[in-house]
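Let me begin by presenting the structure, written as structure tokens, before commenting on it.
Let's turn to subunit A:
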Amino acid sequence: MSDRSKLIATGKPFKFDKKYDTEFERLVKRYPSRESMILPALWLVQEQEGWVCEEAIGYVADRIGTFASKVYEVATFYTMMNLHPVGKYHICVCRTLSCWLRGKQEIVNYFRDELNLTPGKTTEDKKFSLEEVECLGHCGSAPVLQINGEFYENMDVDKVKKLLATFK
Partner candidate 1 sequence: MTTLDIVMVIVRVSISAFVPLCFLAVCVTMERRVAGFVQDRSGPNRAGIYGFRAGGLVQNLADGIKLAFKEDIISEHVEHKFLYVLAPIISMAAAIISFALIPFADTLVLDGKAYVMQGIPWDTGILWFLAVTGFSVYGIILAGWSSTNKYSLLGALRSASQVISYEIPMGLAVISLLIVYGSINLSDIARFQGQNWLGFIPMWGIFLQPLAAVIFIVAAFAECNRTPFDLAEGESELVAGFHLEYSAMKFAVFFMGEYVAMFASSAVIVTLFFGGYNIPFFSTDFLIRNIKPVAFVMLVILPVFMFYFAKWIRRNNRSQYPRENDPREAEATVYIRCFWILIGVIEVFLLAILAFAQPDTAAAHLLVALMQICTFLLKVTLMLFVYVWVRWTIPRFRYDQLQILGWQKLLPLALLNIFVTGAIVVALG
Partner candidate 2 sequence: MTEMIKLFVNGEEVEVESGKNLIDALEKVGIEIPHFCYHPALGADGNCRMCLVGIEEGRPPVVPACKTPAKEGMKVLLDADHIKKIQHDVMELEFINHPTDCPICDQAGECKLQDYYMKYEGTESRMRVPQVKKRKVQDFGGGVIHDQERCVACGRCVRFLRQITKTGELGLVNRGDDCRVEFFPGRPINNRYGLNVVDLCPVGALTSADFRFKQRAWFLKRAESICHGCSKGCNIMVDHNKEKYEDDIIYRIRPRHNEQVNGWFMCDAGRMTYKSENDNRLEECTLAGTVRPLTDILADAQSRIEKASKALFLVSPSASLEQLVAVQALAEKTGAAVSAFSDGYIVKDDGDDFLIKDDKAANRTGVDLLSIAKSRTHFDNMAKEADVFINFDNDLSRSLSEEQIGKLFKDTWVLNAATHPGHLGTAMAGKAGASVALRSWSEYHGVVVNCDGIAQKFVGGVMKNIERPDIVEIAAGLGSPATGAAAAWALVQKKIPALAEFGSFLELPAEGVNLTDNEAGK
Partner candidate 3 sequence: MAAKVKQLPSRGGTPAEKVYLIEIFKGMGITLRHFLRNLWDNSNLYVRHYPEVQPNIPAHWRGRHRLLTHSDGTPKCVACFMCQTNCPANCIMIKAGERTDGITEKMPVSFTIDLAECIYCGYCVEACPEDAIRMDTGIYAFTSSNREEMKIEMDEMLSLKGGYTEEEYQKGLEDE
């Protein structure tokens, strides 16, 4: 596991777009306490920006009215929160037992050889970024890839090759 405590600041103030603002206001009413909004709000940030920057966390904390450190805790705890910019296609490779046994490493190696992409990195054209994640919960159909929220099951190098072709 890696240290996620180093946040990246964009230098620009963060603000929800109008769409996400209304979404936030809608969601906030669903919860008995405003603090419950931390996770949904972070999701909204990630939807808007693709990743969560330092300013965003501060913004979310102020918006909810809680301690920034609390939002910070949540953002660093959940690895689904991208704390650094990702490419257009954010590829998550499950690295937990079943997927590993069923050949996750070949897929990772393929990315390395083909796109010069190693886990935690983004390609230079900002198109792909790769990440190894913990169990995605589809062990029955390992190995699993998750790309921008979509699941791709029973993967192997050939399938990945075809898949990538559709993205280009």
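By our rule, a residue touches a chain if its C-beta (ideal position, glycine included) is under 8 Å from a C-beta of that chain, and two chains touch if they have at least 3 such contacts; residues count from 1.
Here is how the candidates were picked: all candidates are chains of the complex that A comes from, given by their letters.
All of these numbers come straight from a predicted model, not from anything done at the bench.
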Quick check: counting C-beta contacts as defined, which of 1, 2 or 3 touches subunit A in this complex? 2
Residue ranges of subunit A in contact with candidate 2 within the complex: 1-5, 7, 9, 54, 57-58, 61, 66-73, 76-77
